[in-house]
Structure formats: C-alpha cells, structure tokens
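Here the complex is missing a single protein chain, while all its other protein chains stay put.
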Amino acid sequence: MSLLRYVAVRSALIIPTVLVLYTVVFIVMRVLPGDPVRAALGVHYIPPEELEEIRSRLGLDEPLYIQYFEYLAGILRGDLGESLVFEGRSVWSDIIDRFPATLELALAGSLVSIAIGFITGGLAALKGGIVDRLMRVYGIIAYTLFIPWLGLMLQYIFSIRLGLLPSGGRIDPRVGLEEVTGFYLVDSIITGNPHAFVSTLEHLILPSLTLGIVLSGAYTRIVRVHLSEALRSEFSIAYRARGLRESAVFIHALRNSLVPIVTLMGLQFALLLGGAILTETTFSWPGLGSFLVERVMYRDYTAVQGAVVFFAVIVSVVSMVVDVIYAIIDPRIRY
Amino acid sequence: MALKLIEGLLRAPGGFMTVAGASIIVFFTAVALAAPFIAPYPPDVNPPGVGVLEPPSLKNPFGTNELGYDVFSRVVWGARVVLQVVVLSSIISLLVGVPLGLVSGYYGGPIDRLLSMVMDSLYAFPGIILAIAVASVLGPSVINAAIALMVIYVPTYYRMTRARVLELKSEPFIEALQAMGTPDRLILARHILPNVAPTILVVFGLAGADAILTEAGLSFFGLVTVYPTPDWGLDLYYGKNYLLNGAWWLVFFPGAAILTLALGFALLGEGLSERFKVRGE
Partner (left out) sequence: MGEVLLSIRNLKIYYYTLSGIVRAVDGVDLDVYSGEWITIVGESGSGKSTLAMSVLGLILPPGRVVEGSILFDGVDIAKAGIEELRRIRGRRIGVIFQDPGAYLDPLRTVGSQIAEAVIEHRLASSWDEAWVKAEEALELVGVPASRARSYPHQLSGGQKQRVAIAAAIALEPELLVADEPTTALDVIVQAKIMELLEDLRRKKGLTILMVTHDIALASEVSDRVAVMYAGRIVEVGGSRRIVESPSHPYTRMLVESVPDVWVKKPVRSIPGDPPDLRRPPRGCRFHPRCPLALEECRSKQPPRVPMPGGGWAECFLAGMEYGG
C-alpha cells in the first residue's frame, strides 16, 4: 500500500469517531431531561411566546431526529449553530477566535513534556541503578499532579513571591500586537514586534511548564522503558560488534524506541487538550478551554456542544496524523 | 493473618508499591469515615476566637480560609466527597464495562464491532471535556459527578476486559473447553472471568488515580458540590483568589491531598500491574 493510499484510508476513519462523539454529546445535551432554553435564560419569568420564538429560531422546536441531522449537516458546512445565551453569536467563529491560544499553549506544553520526558527517561536508560529508580518515581508523581495545584504553586513562587513572571493572560495588555494568525509568537515575528514576542514568551512559560510537567510522566516512563530496551537489544549489540560509535548506536536505538513514543504522542494529545482546559482556567488563558468553562457557567448548551464536537474533530485529525507519522517511521506498518 | 497477607504482598514483584498504594487509600478512607472525630471543627463554621486567613498554626494546622473556616477540617471532610464520587463511579463503570467487554470480546460479531467503535471513540476523547459536558447538563451533585465520570471509565474497563478476553480466547484451555461442549456462560463465568480479574484490579488502580484528578477538575469548575460543602477541587478554586494575599495554604493543602490520594491509586495500579504482568494503557 502506498503512503498516499494509507493516508486516504486512515482519513476516512475520522468520520465514525466524530460521529460517535457527536451522537453521545447530542444525546447528553438534548435527549436527557431538562429544557436547555429555560436553563440558559435563568429564573426570570419569560412569556411562553418569547420562549417559543427562541426555540424556533434555534431550531429546537423540531423533532429530535431532524435536529440531529440538521446539526450534522451544519458540522460539514463548518456551522456549529448559534449561541443560546449571546444572541446572534456564531459558535463556530467564537471557537475559531479562541482556538489559536489553545493550540499555542498545547504545542508549547507538549514540547516541554517531550523535552522533560526524553531527558529524564534518557538519563534513566543510560545511567540505570538509582537514577533509573528516581526517574520511575518522578514518572508516577508527575502523572498524579493536579494541574491547577501545580500551576498555582508555580504562580505563587515565581510571580507572587519572586515577581519574575506574569501570573496569567497571554500577553501584557500594554504591549500592542496586531493579530494576524492568532498565534502570538508567530504574529509578533511577522509584524516585527520584539516586545510582544518577549511578553508572549514570558506569559507562556508558567502555563506550558505546568502542562508539560504533568504530561511528562508518561513520556519519562515510555522513553525509559523502550530506550533502555533498544540500547540492550540484539541489533544494538550487532551495531557495536560492527565497530559503530556509541553515539551512532544511541541514535539507531532512539529511532527504534520512537515508534512507541509516537504512539504515545497521539494518546497524549487528548490528555493535552484536557489538561489545557485546567491550565487555561488556572492562568486566565483566553483559549478554547476557558471558553468551554465560561459557557458551561452560562449554560450556553449550543456553545458547549459545538466546542465538544470541535475537540472531537481535532482529536481525530491528530490521531490520524500520528498514525501516518508512525507509518513513515516504521517500514513494517505499510508494506 | 493480616500481617501474613501484607508480608506476602510485599514479597511479590511490585509489592512495595502495592502495599504503599493500598495503605494510602485505606488511610484516606479511614479519615473520611472518621471525619467527625478527626476534624477539630465543623468544616463550614467559623469557630469563636478563630480569625480569617490565618496561616497554619498549632490551633489550625492548615490555616483558615477567608470565612475563618478551619482548612484542616475542610480537607478531612473533603475526603468524603472525593471518595464517594470515585468509588461510586468506579463501581458503576466496572459493573457496566466488564460484562460488556466480556460478552463483546467472547462472541465478537457486528455488536462487538459497533461497541468497540463507540468505546474507542469515547476513549480517544479528552475525558474531562466529556465529563464537564455531562456534568453541566446534570447539575452539581455527587451522583451526577459519578455518572459524568462513568462516561470516561466505562470505555476503559470495557477495552481492557475485551483485550484480555481476546487473548484468553485463543488459549488452548479455552479452546479445549469449547470443544468439549461446555456452555458459553460457564466458560465465561468460571474460566474467563477469574483470569480477567487481575486486569480489572489494575484498571481499578490506574483509572482510580485518573478519576481522582478528573473529580478534582470537575469540582474545581463547581460541577460536583456547592460551597460551603467541603471538596478539595472547589476549595482550591476559591483559595486561588487569596494567593495574592499570600494565603498559599488555601491552595496547598487541598491540592496536596489530591496528589497523595491519586498517588495511592496510581501506586496500587502500578504495583498490581507488575505483580500480575498486566500492561496498563
């Protein structure tokens, strides 16, 4: 099978995943007892005609199965409906506004976690003994850290006590930054704005460190296990027996241990998004996670449903990309 | 007798982790059950002579919050909510996920494919997002939070059980039983279930650790209890507003409790997975 065909086949598998999640969310949001419109509008008295009007505007007066398919058709058009609370606001455009912030945080956090994972896991694999045991303990503890707790403790130490770093937000509001892509690091480079770049970086450190540390535990563990396995494997012995340098042996062993590590990256992405929600709330980070939490508080169910469906699409696409990378690294997968 | 059991557990591979993890869980359970006797004050009352936002002292070992409630007492009482939600959701998830995994893995066919697809999709999705969506519709309560967590952990129990059943199905002793005409339900109940049990125990530990953190997350967003009911995640949420005043103890102690209890479950799961040579996910 050629790589291209593999990509095509694998992409088709995104559809059932998104469909299942959409269906579950639809059932939870619409079929469970309760009137979302009433709940969203709060406790005041609202004339029944007005309620009816809102329902019909949002298509909530139609039979459930029609609602199900209409929303589904909307997803394909990139239309996630209208906010239940903020009149006339498109859920899709709100999500697109917020998404770059989440992606920037997620990528930075992911980078931190992979870096920590490779350093700790690599040390454990190379040194063994007591270092190995310490790293194993680190792996378990990092995984069990509660993100807001770690975030707030770092905030308390580095911004409140030491005053080294800002405690929240994406950028110092006094620094003007023209938004182009919504990724502040990219935007500050494009518009040639070094102040904005530095300010963005400063704001990014604590949130990405928080997210990165918590997610690094799994990497520590998997790098530790698979790298030490690969370094002790028969093919590494064969490389050494052919007189290769230890550095070259290390690189080949690393490449072999990359297969399970890339698999983990795919699984981690879901955790990354989940972690981003808690991190964003902790650091007042204006991303999709804090959007979801805000709208949960407002009982804006159409927005919540839209956000969940959007997350589902993102997670499926990323897992597809990971599978393709996997196939590129490991020749045994495709042929 | 109990000592012998502990000694045996300690000797097995991963024994230290198993015993340490189980001890932590037993400790917190005891604290939760005996909360009225351990907590020096009621969790939602400002005792006379106790000031607000007082740092840790002999009188208030974990300090007091903005209303003058004793943080130590709140952490002790808070163990009740977390453990209720997590134990309840673990039991429901186990009771739903394990039988589905058994039947689905053993019989296969279109129902197995459909169930697998649904469970795999749910499993691949960030659990806390799903839990937030469900809990937000149901409203804050212990039962509702347990239901929200169930949506995450049923797929976990299902997948691990099913994978193990598929492994067992191809083993000669199961094939021999089938060849002898042993009824399926007997094979499932007497021969497969006991072999799946270690896997379920491991999942109980590992998913339990995850469930503690997810519960804390839901609680942090106000989706489990309503103030002033003591719950670690929620206390942490309110406490963060006073970090600027230097009141670190409002965040530190509830969070440390979350970490310790989650660590207990994780160690139990790790230790058991080493003991039974089961791979976690």
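Note that the chains are named A and B in the order they appear, and that numbering of residues resets to 1 at the start of each chain.
Note that in this section contacts are C-beta pairs under 8 Å (C-beta built on N, C-alpha and C of every residue); 3 or more make two chains touch, one makes a residue touch a chain.
Here the structure is a predicted model, which means the values were calculated and not measured.
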Who does the absent chain touch among those shown?
A
Contacting the left-out chain: of A:83, A:159 or A:256, that is A:256
Which one, A:4, A:76, A:130 or A:241, makes contact with the chain that was left out?
A:241
Taking the full complex into account, what residues of chain A touch the chain not shown?
232-235, 237-246, 248, 252, 255-256, 259, 329-332, 335
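In this text, only the chains that are shown with their structure count from here on.
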Using CA atom averages as chain centres, what separation in Å is found between chain A and chain B?
23
Touching residues on chain B, where the partner in the complex is chain A:
117-118, 120-122, 124-130, 132-134, 136-138, 151, 209, 212-213, 216-217, 220-223, 233, 236-237, 240, 243-244, 246, 248, 251-252, 254-256, 258-259, 262-263, 266-267, 270, 281
Residues on chain A engaged by chain B in the complex (per definition of touch):
16-17, 20-21, 24-25, 28-29, 32, 34, 140-141, 143-150, 152-153, 155-156, 160, 267, 270-271, 273-274, 277-278, 281-282, 292-293, 296-297, 299, 301, 304-305, 307-308, 311-312, 315-316, 319
